[in-house]
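Heads up, one of the protein chains got dropped from this complex, but the rest are sitting where they should.
A, B and C label the chains in the order they appear, each numbered from 1.
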Amino acid sequence: MSEVATVVVGWGITFVALATYSTWVVLRGKGIGQELGIGEIEQSDVEKDTSATTDS
Amino acid sequence: MLTEILLVARKDLRVERRAKIALGQVAPLALLILMVFAFALDANTSLLERGAGGLYWLAVLYGGTLLIQRSFDVETDDGNMDALRMSAIGMPSLFLGKALALFVQITVLQLILGPGILLLYNVGVVDWALLFAAAIAGTLAFSVCGVLWGVMSAGLRVRATLLPLLLVPVLAPVLLAGSRAFETALGVRAGAGWTWAGLMFVIAAVHTALGLGAFGFLLEEG
Amino acid sequence: MPGANSAAKMTATPVTRVLGVSALAATALMAVLGLIVSPPDVIQGEAVRMLYVHVPSIWIAYGSFALTSTSSVLFLRRSRRRADQGRHYDRLAGSAAEVGVVFTAITLITGMLWGKVTWGTYWQWDARLTTTVLLFVTYLGYLALRRLPAEPTVRSRRAAVMALISFVNVPIVHYSVDWWRTLHQKASLSVGRRPEITGEMYWTLLYSTLAVTILATWLIIHRYRVIRLEELRDEEGLEALIASRLNKDVGSH
Partner (left out) sequence: MDLTPLHEVEAPSDLRRRVHRRRRWSVLVISAVLIFAMAFITAQGLRNATLFFRNVDEAVEQRSELGERRFRIQGRVIPSSVKSESGLTTFEIVHNCVVASVLHSSDPPELFSSPWIPVVLEGHWIAGEVMTLGGNDSHYFSSDRMLVKHTNEYASANEQRVTEEPPEGFLDQCSFEVPAAAS
């Protein structure tokens, strides 16, 4: 692999891993919140955060 | 305190002597593993000779893990843990006592494995003092770490897989140090065997200190 | 912070929303600085850009594990006085450890890629690499211990002790490059030594650390809240179970 390809792969893995993990955390919180019937109250907040993380 | 330690150790050893798990099952199993290593490496003696130290400690790790598991299964069966807590024995004594009992058992295991590698792997000893020092240091580290991490997984339903997962990373340096020290003692590697033996003593000391401090937290359930 | 006893505090708050957006912006800027603005290295060329994810990741991992140990100590002190207290410290320890493990994994992966282009190998058993992978496995074990089905107090206490013991490895990992001869280069920055790194790269590295810190803080806060929700769910599930059992008993009589 060339230097540039390595850098791209390395940064790519980092960002994908962090984005996946953040999304998982937020979605899980949202899921359990709904299950418990407290998600609805603050739903809009959760959604904002979801969109904020998945992009990164 | 010393009497308490001996009391705990004697209790564990008596349980062991009656059940004969260590001698009757674990030791033969460890010997079998030594044989299987020989098959895996195609009885290539030069390879076996060079790897003898490492294979020896791997067998000890395997047998030792079983013994550690066993040492705490005995405690958690039938609510023995509560009985122990209620007896006036102090936590440090309990920790040291159980470590002492494990030390004896692992030593017995090694007394069987030691001749095993000498005979099966065709190795000679060039430095007996180092060999014994390394064996003692390694056994100390094994038993102290074993008690500390054994209690961590004691009484949990998935302990059979959890204990090795927690124990192996901690014992990895001991395994490394033990293998290097043995290789020096068996004359297949020139190197600082005594430093490695020293490292195992340090690991044992650190874990003794940690165990003395932390054992109380681990046993006081709720 | 007597923690999360009202449900409304559970999900995102204005503060974390701001934090989340700034984490996003900060990491975007980090990519621009690290991948485009900062110069290539005189020897390593473009490969030097791995520095800006590799080094901040392990620092965040160290920091998270430090947070785990600190809150474990606080948890042990609290729960000693009363068994039902200090739960929030336990949750904090758990969330920080998980984030730490994620960043340790990133460090290992980026390190292997970087090693392939500069050293010419993905992996070597030198002191730094070996201790780092042990650190990773140890904290994986910690997370496994936290997940076990057991009484929460027992489990948390054992996990807290394990967190304390596991932290011993962190300084060993960090100083391994000074104590032993390793293939890995010495620490990029350390106290009391002149940084041997040119200005633009130095500032990019510091900025990347800041960006990743914001992201990690946001992650830890959210993970904390999710752990709290999981606990609530478990409690509620237990209550529902008891209720259904009671109903059945009433029915059968």
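Simple rule for what comes next: contacts are C-beta pairs under 8 Å (C-beta built on N, C-alpha and C of every residue); 3 or more make two chains touch, one makes a residue touch a chain.
Every value quoted in this text rests on a predicted model; they were computed, and no experiment measured them.
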item: Absent-chain contact - pick from C:L92, C:L108, C:L135 or C:M201; value: C:M201
item: Touching residue (missing chain; options B:G54, B:G114, B:G155 or B:G213); value: B:G213
item: Contacts of chain C with the absent chain, listed as residue ranges; value: 39-45, 48, 51, 81-84, 117-121, 124, 126-127, 168, 171, 179-183, 185-188, 196-198, 200-201
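We take it that only the chains that are shown with their structure count from here on.
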item: Between chain A and chain B, centroid-to-centroid distance (C-alpha), Å; value: 44
item: Distance from chain C to chain B - Cα centre to Cα centre, in angstrom; value: 32
item: Averaged-CA centre spacing for the pair chain C and chain A, given as whole angstrom; value: 16
item: Touching residues on chain C, where the partner in the complex is chain B; value: 76, 80, 83, 134, 137-138, 140-141, 144-145, 148-151, 153-154, 157-158, 160-162, 164-165, 168
item: Interface residues, chain B side, partner chain C - complex; value: 148, 152-153, 155-158, 162, 165-166, 168-170, 172-173, 206, 210, 214, 217-218, 220-222
item: Residue ranges of chain C touching chain A (in the complex, touch as defined); value: 7-8, 10-13, 16-17, 20-21, 23-24, 27-28, 31, 34-35, 44-47, 49-50, 53-54, 57, 102, 105-106, 109-110, 113-114, 116-117, 215, 218-219, 222-223, 225-226, 229-230, 232-233, 236
